[in-house]
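Questions regarding the structure given below will be posed in turn.
Removed: one protein chain of the complex. Kept in place: all other protein chains.
So, chain A:
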Amino acid sequence: MSVAASPPPRSSVRDAVNDLRYRFSIKLFLSELLSKNWMEPIVPFLLMVALIGYFSATVPNYTSLDNTQQLLRLFAEIGLVSVAMGFVLISGGIDLSVGAIFAVTNLAALILFKSWEWPVWAVALGTLAVGAFIGLINGVLVGYLKARPFLTTLVTLIILRAGFDMVSEKYAPRFAVSDIESDVWDFLGGGTILGIPTNALALLVVLIIGHVYLSRSRYGWHIMAVGSSRKAARHAGIRVERVLLGTYVLSGLLCALAGLFYAARQNSAGSDTGQGWEMQALTAVVLGGISLAGGRGTVWRAAMGAVIVFLLINGFVRLGLEGYLTMAALGAILLVAVGFDVKWAKNRGKAIQKIYVNPTRLELKQAPSIARGSASPYAENDRLSQAEVIGLGQVEGPEDVILDRQDRLYTGTREGWILRFSGPNFEHREVFARMGGRPLGLAFDKDENLVCCNGGMGVYGVTPQGEIFKITDETNRTWGKLNDDSRLRLADDLDIAPDGKIYFSEATIRYEMHSWDMDGIEGRGNGRMICYDPATRTTRTIIKNQRFPNGVCVAHDGQSVLYVSTWLCRILRYWIAGPKKGQLETVVEQLPGYPDNLNRASDGGYWLALAGIRSPAYDLAMRKPDFRLRMVKEIPRDEWLYPGLNNGCVVKLDADCQPVETYWDPTGKLHPTITSMREHKGYLYIGGLENNRIGRIKLPGADPDWTGWESYWGNKQNSRVRPTSGSGISAVS
């Protein structure tokens, strides 16, 4: 393979400006913003803010204390009923009887207070009990008798309404002329605490408790789970019947609370009490972004939707729109809004996808020559074509390979397994550990535990007995960053310092294992270097905004950590001890290809895998972010220009990381996409992300006793170390 040298890139002020322009991207911010869960109901939220804004601007004294109090007072009950409906909807059901429960409990409260003359506290308890009981009936029917919630609650609605009419005929005229009064009763109905009407305060408390309940408690999660998929919830061991029962009881309770406040406020049981509230509440919660299909929503969304519906009705009334027109206009607006919301919920993912990929400008220096026969240390050869084959067809994607003190060969595979090959010719294959995720970089610690970076899971260890244990799966969250970046998404490679600290790279925090190639199209500094300290059991990000940090290797002297940046084609050094501690410097600035794993060699140097070779075309594309964006948007994926990650080589570096020689398989038949190599007792073992085998070549002249473990923890420590001071080419800011 011969590659023409790419033309020297121009360096100018314009480039610098361009660098800046592409480093900070508003789209990046937007895409992260959109992918937040709390952005899901953004449309209803904006609608609500717009409505409040509009009325504040057009209606005099709208935001005055008096008017605000009045609005809150009027709103609280329908708010409570909407939250009740919200809970049921989230659990995957529907409660059409909320309006009727509200009316019945309102009547119950009035009968208890005005006719039976109970004390107010007893009235409150009695009313809530009535609500809970009706909810219980709904819950038993829906949860245990498996009745359809729509029809069941519709029937409950009819029965309750009829009962309400019958009972109220008897009692209602009495309330109208009743003289029973109580200060506590009046306070419930018309009092304020710190200027907030009592019923609105109750709503607020319900919202806060409801939020914690739904999003932070086991029961709340159960409701969500049942709503998302009843079958899956049952399989997960959730008592679906009980959860449903609880939800309907909760709905009944909330309606009763609303009924109680309404009774105290209005002292009346007009026949239209709560009439149509089920539809109003239903529209409100759907408008607020609670899915009719269940499993998705928060109490805030229910409240938000209720505010919108309430403000609309209130606004139309204020505008003097005629009664039937109000309802028609409301219906029309809700139809549009619900349609929009549905579209939004459906297409949000697509919208994020459209703007998620944000290529940035990346300028690489001219690549060193790899021309065959040239004096370049990178000159192409055929030295890998004679490699011995281990585990052909028995291994799928051995990204990293490592050998233990007993000469057994380990590798992580696509299936999420750690395989172990043993025997004189590695003919014995066994699954050492079933880890899951995508095992990537490997290392042995002092106790001969196999420590593994796992894409999608974090950093895990396996004891020599094959027991898996978690080391870390999260780091500190970046302050002020929208996306919670504390979870490890794509831990890539690791190495262990003499003090036991694990230094590992996370290639990217914006993409997953299955879409890591998109990170290459983007070329942004999405990765980071992280350190896990076993002494304190803490994980801290030490270097942020790295462009696909990949292979990690602790230098022979244990003073620094070497790591590579795949898209920058660089080797960097981070000092962890000595006078330069904490400093970062670039060791090799221009590699001819995309570096992957980096490991120690027996002679005090290092081995570096180049997963692919740079091409002038792609180097140019990396300087043209707009071009890459158009490519991603406008042409199918299989026609995209990708970094050439199909054909690479193993580079032998000296102690200063300068290239000495290379090992190639230019055909790419035996060893395409070389991602790792490991020296062990005079042999070099070679792995590849997409390969179906592990390769081995004899290293003439290499120390036949040298093993990785001995080099780190045994009698080969600091072997043939040469001073490394002053080897840095340039400091990286």
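Assume a contact is a pair of C-beta atoms (placed from the backbone, for glycine too) under 8 Å apart; a residue touches a chain by one contact, two chains touch by 3 or more; residues count from 1.
The definition used in the following text is that contacts and distances are computed from a predicted model.
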{"item": "Hidden subunit of the complex - UniProt protein name among \"ABC transporter substrate-binding protein\", \"4Fe-4S ferredoxin\", \"Glutamyl-tRNA(Gln) amidotransferase subunit A\" or \"acetolactate synthase\"", "value": "\"ABC transporter substrate-binding protein\""}
{"item": "Selected residue (touches chain absent from view) among A:T326, A:T541, A:S615 or A:N692", "value": "A:T326"}
{"item": "Among A:S168, A:N199, A:S251 or A:N454, residue touching the chain not depicted", "value": "A:S168"}
{"item": "Full-complex contact with the absent chain, from A:D66, A:D183 or A:E634", "value": "A:D66"}
{"item": "For chain A, the residues touching the chain missing from this view", "value": "59-62, 64, 66-67, 70, 74, 78, 165, 168-169, 172-173, 175-177, 190, 265-273, 313-314, 317-318, 320-324, 326-327"}
